[in-house]
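Of the protein chains in this complex, all but one are displayed in their positions.
Which chain is which? They are A, B and C, in the order written, and residues in each are numbered from 1.
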Amino acid sequence: MEQTSGPDGYSYLGPAGTFTEAALKQVAAAAGKPWHPVNNVGEALADVQEGRSVGAVIAIENSIEGGVTATLDALAARPGLRITGEYLVPVEFVLVARPGKTLDRVRIVNAHPVAYAQCRGWLERELPASAHIPSSSNVAAAASLFADATADAAIAPPGITDHFDLDVLARDLGDDPGAATRFVLVSRSTALPERTGADKTSVIVELPDEEPGSLLAMLEQFSTRGVNMSLLQSRPILGDAFNRYRFVIDLDGHVHDERVADALLGLRRYSPKITFLGSYPRADGRPVQYEAKHDDEVFIEARDWLRGILSGEPAAD
Amino acid sequence: MEQTSGPDGYSYLGPAGTFTEAALKQVAAAAGKPWHPVNNVGEALADVQEGRSVGAVIAIENSIEGGVTATLDALAARPGLRITGEYLVPVEFVLVARPGKTLDRVRIVNAHPVAYAQCRGWLERELPASAHIPSSSNVAAAASLFADATADAAIAPPGITDHFDLDVLARDLGDDPGAATRFVLVSRSTALPERTGADKTSVIVELPDEEPGSLLAMLEQFSTRGVNMSLLQSRPILGDAFNRYRFVIDLDGHVHDERVADALLGLRRYSPKITFLGSYPRADGRPVQYEAKHDDEVFIEARDWLRGILSGEPAAD
Amino acid sequence: MEQTSGPDGYSYLGPAGTFTEAALKQVAAAAGKPWHPVNNVGEALADVQEGRSVGAVIAIENSIEGGVTATLDALAARPGLRITGEYLVPVEFVLVARPGKTLDRVRIVNAHPVAYAQCRGWLERELPASAHIPSSSNVAAAASLFADATADAAIAPPGITDHFDLDVLARDLGDDPGAATRFVLVSRSTALPERTGADKTSVIVELPDEEPGSLLAMLEQFSTRGVNMSLLQSRPILGDAFNRYRFVIDLDGHVHDERVADALLGLRRYSPKITFLGSYPRADGRPVQYEAKHDDEVFIEARDWLRGILSGEPAAD
Partner (left out) sequence: MEQTSGPDGYSYLGPAGTFTEAALKQVAAAAGKPWHPVNNVGEALADVQEGRSVGAVIAIENSIEGGVTATLDALAARPGLRITGEYLVPVEFVLVARPGKTLDRVRIVNAHPVAYAQCRGWLERELPASAHIPSSSNVAAAASLFADATADAAIAPPGITDHFDLDVLARDLGDDPGAATRFVLVSRSTALPERTGADKTSVIVELPDEEPGSLLAMLEQFSTRGVNMSLLQSRPILGDAFNRYRFVIDLDGHVHDERVADALLGLRRYSPKITFLGSYPRADGRPVQYEAKHDDEVFIEARDWLRGILSGEPAAD
């Protein structure tokens, strides 16, 4: 394992074999470049910020290797970075044990906390009294069964049996059969990815005060321009125990869409504490839906109309 | 009385002695220019539209000589025109009769309908059974007492006794002691009057449909930018019996104020059926109040921020 | 003509032959009862308030005999009264003159101000320089042609030639071929007319202050319950020159509809200065449209749910 990926390489939460590596494999530009496994999200982002890597792949939602809050808080703390791509990795879990162990004898389960959370329904149903030992990754959970005898079984991805001599005690543990983890590619580049018609825009916004209706006023900036949110995640602001929040927001559309740009203008006026995280193609390729009245042409026509008034031209209508 | 005022003259609802003439006397640019009394608001606006006058003074609210609805509908029907100034004329009424007539013998009162309406409280209290004969102006109401014997008394401005041999039977008939009529100066010029900090902007907007919440969505365009309305007047749209309305709206501020310009952009996108009537100084000179968060600088800063994002500049924060 | 209609009679703006009388003919309960023509809306309402009549029919919108503002202000000033029915009378106008007069020689037109307003387009097109002498009613306009020689022609309803020896110079003067005047029946009774499914509810509301967003907050009371407005008419509040307004509002639905009742509750909390004018069947019989999510059952279910919580019952779901 090399120490840094170099200025054209990519950092990701390792070790090799994790879901994050599966996401990195989807990044076309990363093919043939050095990949650098790191220990935590902060380290991955620092690699990019300080020029040791050109990009980092990190889990952002419903994650297996670290979860949304660590990533979101890390992004809020490092505003120079930009999201330039999104990737989905399907989530599947099996329960594995060393040969000879049977399901009725499993008392202690080793699992990454997020994997454990995603299998909670199955565990409550099939192993209601089991205790949990958390591991740092899905790979580490399986490896722990060889390191000591504390855990009886581990939760891991199906491919784990390619690498370890383990029996599968149960399949399809995940509570949500369509589950996937969402990853983003983060870089220093402030060049905007091209608009594809199936884009997302991510921002972090801090409410200016804690008045009733303050969040409402913020959301009106979107609804009044017909901009849909696909993510609204509140995060407490440190030092303001339980009183104030920032919001991580994913919008449908690209900042090159007039309605998104205008919504961002409104948002910036509403709260100067806004961080633009990027506009980038959606992993699912689903085109953004919006009503004709929020089309680019409507914005352009209105600007032309106002320009006519301001310049003193006689009105056409 | 000349037939037209000429290309540098002013049209107003006559005859000489009306409240509209009092408003025209306040128009500095009209001093020394020909004044052209006309019979109705439509004629006054047609004079301007067709170049027979450079301006017209017409009553727009709480009016004595014709009232808001005729003016508002006439402005909606002639979108090439612009309001360039606003003037207030205080309203005072007396009840006059020919010498010898006493108040207890008054059965029929001659009055312009709007003057009559503004004295309704006094009339219901003091002359509850009186009938009303409407006249075309306050001057005509007083004159009618000499023309025939139908009416016993007339409602008129206090100065009427300078011109006619009439006794004042009662003073201060108006229900509202602070009442005034609001007049506007209308011209063809599309040059915008300078911003003074105490301005109004007038528009006519047609709602795009009659959904619940449609008006609400329109008003959010103002509230979200902290723009106050000083007038919201609904007018039925002809041909849509009782179903659809247009709105005549006065906003606090000038279209050169960023928040007003941005609200107009939003309004135009919301409803392409918008007519800009003008930005002009308020007659009462009262400076526009607004919160610091809606200042021009906030709009400019947000545009700079967005421009940085769109151009791919590294973020400053 | 009797002086009062008596406790079981009806007051209306006379004389016989006016459009208001045509509306009164539609009131089933008034058949065979005494009818009392009065001189103005205030007198009609006073008759009801003081027990001289059981009901009064007055024009409330797009009116011929007196117009919306006089009626709306009179209703606001007399809160003990209730609207119990709505009636529509189609509007048609002809231009009449004494035999021998031709259209090209018409200089002065006698007309009730509202009739004049409704024919403004025709007059500007066909008689652009004509002057206007206002009359107190359409009947009086025609009658004036015999009283003196001032006016050359009069605007009147088509039936006028049954009563007067006049020639019709032009037909269909009204700018809106589908125009109608809307009348209401006003009584002292506070018993609510039955809900028919095609009802209206009328209220007068004063905004609590003149903040930006104040009107918006009021309208949210309707939109949040899916209640549509069919009329929103602003009226200045006397003594607050051009600064504050009250609003006359017609809502789709009956106060016995849960969503309307709940909206009125919200309105009352928002502004204690609210006057309930009544719930009554629509003249056009058009059933109220609303989304299923605003049905009575949804309100009842929610109350049952809350009652369960407040009473400490175990939750069903």
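The rule is short, and it goes like this: a contact is a pair of C-beta atoms (placed from the backbone, for glycine too) under 8 Å apart; a residue touches a chain by one contact, two chains touch by 3 or more.
Owing to the predicted nature of the structure, the values given are computational and were not obtained by experimental measurement.
Asker: Where does the absent chain make contact, in terms of the chains shown?
Answerer: A, C
Asker: One chain is left out of this view; which of A:Ala28, A:Ala129 or A:Ala292 touches it in the full complex?
Answerer: Counting the whole complex, the residue in contact with the absent chain is A:Ala129.
Asker: At which residues does chain A meet the chain that is not included here?
Answerer: 39-40, 42-43, 46, 61-62, 69-70, 73-74, 77, 112-113, 117, 120-121, 123-124, 128-136, 148, 175-180, 182, 210-213, 215-216, 219-220, 222-223, 226-234, 236, 238-239, 241-243, 245
Asker: Could you pull out which residues of chain C are in touch with the chain that's been left out?
Answerer: 79-80, 190-192, 208, 217, 220-221, 224, 255-256, 261, 264-266, 268-270, 272, 275-276, 293-294, 298-299, 301-303, 305-306, 309-310, 312-315, 317
By definition in this document, only the chains that are shown with their structure count from here on.
Asker: Using each chain's Cα centroid, which is most distant from the centroid of chain C?
Answerer: Checked the centroid distances; the maximum from chain C is A.
Asker: What whole-Å value do you get for the distance between chain A and chain C if each is reduced to the mean of its CA atoms?
Answerer: About 59 Å, centre to centre.
Asker: I'd like to verify one number: the distance from the centre of chain B to the centre of chain C, where each centre is the average of its C-alpha atoms, in whole angstrom.
Answerer: 24
Asker: Go ahead and note the Å separation of the Cα centroids belonging to chain A and chain B.
Answerer: 56
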